[in-house]
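Step one of this worksheet: look at the structure below.
With one protein chain removed, the remaining protein chains of the complex are shown where they sit.
Our next item is chain A:
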Amino acid sequence: MTLLFARSHQWLISPSLKIFSRLLTLLIILTLSGNVVVADTYKEKLDLQPLSGQFLLASFNFQSHGPIEAFNKQMFQLFPRSLGQILQYTHTRELHLRFALGRWDSELWGAQPGDGQNAGGTGVETWAWVEADNDVEAEARWTSLNNALSGLFCASLNFIDSTRTIRPVMSFNPTGDYPTTNTSRLFLLHGSLPKEPVCTENLTPFLKLLPCKGKSGISTLLDGHKLFDASFQSMSIDVRPICSPHTGTCDIEIQQTIDMVLDISRSLQRKDSPVPRPRDQHELICDTSKPYASNEYCYPMDNSIDLPWSLSDLFGRTISGGCPFAIKIPTEETQHVCIHAPENKLKTMETLELAAPAPTEGQPDLKCYVLRENLPFDLSFPKQQPPISPLRQEPLLYAERSFTGHGQEHGGVKTVLRNPNPNDPVEVVYLESLPWFMKPYLHTFKAQVLPAFDGEADVISELYYRPALDRKRGTQLEAKLVVPPNSVVILTYDFEKAVLRYTEYPPDANRGFDVASAIITIPPHRQGSDGKIIPATSIRTTSLLLSLPTPDFSMPYNVIIFTSTIMALAFGSIFNLLVRRFVAVDEVQRVDLKGKIRGLLGRLKKGKTE
């Protein structure tokens, strides 16, 4: 503990104190060398991979391990105390938290990094295994977990209530090891908030969980302005216990990842002028390969040119040396920055000569570096002539989901699952968590296979369904199905839209209501054709925007106006009836002013004469 404390100060303090700090560290090492100190280990790695269409995928991975006994005794070393105490208080054994923005374009970019295990649906998604005696206790702990996390991550996770919580049956399996815990005491709960914005206030606490807090190591590149300018970005936090099968000792692991897809031309343009403006005509690169190209008109080549870039261009800064925790015990496997690109492209790459290259045996299209403390690192990737198509990994499955139908009352959902593999079928678990006001008709749930195929009736092998209860819980629909090789499965179902109460509408009801992404899980399996083992993969569709019948919110005022009008009319006529005296025309005494005046005058005259 003390050792780490002293080392952690090395990069915080001024150079004059550095020597003292070094001495102190040495002293502590000497004094502690007699005892066996089990310290947490920490790894961090940045993977860069150019994608097609001038996109660059940057995957940040931060991982720390520590003995679970120390964790249980609240002796936190590298594990963030703020999160650790929440997990202990709520008896959470395994936690997965996801923040995502944008859409992963699998047609263009291929398979998601990390087999999609680190990706979440749009907005915020979280699932956890909570240890409890019964359902009620588990739900209470889940609620307090979400409330605590909402305070920690500045997100409205407290909105995950019973209507947004589901308990998936097939989609999720614990990734941690539980040798001592009775698995019947572990409850899986899953919640999602598709509307939740992801912004700097979520990144700030994310970085604060890291041992180097974004001040050194690869996390120095994580700047909110660049991250939220990316075409796709996803942040994840996973906490799980891991046990060694040999020694039987258990560790607690926290893994934080950030995947971002940068648009290189956009990022480079930001560097020149902060406001994205259309390019000047002379800056445009015209596509002359088109048959309709001429000298008069320029058809600009969009994103297909191979721009040179460097880390400092894209992220606005260089990596300011390695994180002291990550370079503490260098091993042969230590790699901090890796770039995946075709071999001939890598040869021309330049780095600031301040990092040692790490060995990468048998992988010609990979180049890795080990960072050094306090020495900045940059990497520049030159322009390639001719442009080389980057590495792209074909995804196991393409998935798309959309709304069908029209009107304010009914609608339909259509999900298209395409298996690009020519030989092997894919078994998938399809999970939907729908809000209570979207009520699917289960009898309309159908799967259609294109091209038509004999065993079409058996495509869906298992189906779990939990119908919604108004204002209490949402619908959970989980289906296991097989997508035959080189074909498309289309899932469809119809639903009915509920009418909400006046006060249940959000302030921006006319925008629509977000429906969480469908979660498609491919369990680990062995491919039939080549015997290759495929690890568990997950894919998220985009979220949907459901428009519900919304009332006219000025209705109360209209009601007041109408009511007042009717009251005025009623009052007026009744008042007339009560006050007026109705008589026949001939009965009316004529008010003859002339006659009256004449009469008066006559009387006066009479008086005078008398």
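The rule we apply is simple: a contact is a pair of C-beta atoms (placed from the backbone, for glycine too) under 8 Å apart; a residue touches a chain by one contact, two chains touch by 3 or more; residues count from 1.
Quick note on the criterion: contacts and distances are computed from a predicted model.
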Q. Looking only at the UniProt record of the hidden chain, which name from "Glycosylphosphatidylinositol anchor biosynthesis", "Non-structural maintenance of chromosomes element 4", "Calcium-binding protein 39" or "37S ribosomal protein MRP2, mitochondrial" is the right one?
A. "Glycosylphosphatidylinositol anchor biosynthesis"
**Q.** Which of A:77, A:92 or A:143 contacts the chain that the document leaves out
**A.** A:143
Q: Would you indicate which residue among A:200, A:288, A:393 or A:529 is in contact with the undisplayed chain?
A: A:200
Q | Absent-chain contact - pick from A:128, A:152 or A:483 | A | A:152
(Q) One chain is left out of this view; which of A:224, A:342, A:376 or A:523 touches it in the full complex? (A) A:224
Q. Who touches the missing chain here, A:57, A:70 or A:101?
A. A:101
Q | Sites on chain A contacted by the missing partner chain, in the whole complex | A | 101, 143-144, 147-148, 150-152, 154-156, 158-159, 195-201, 204-205, 223-225, 227-229, 274-276, 506-508, 553, 591
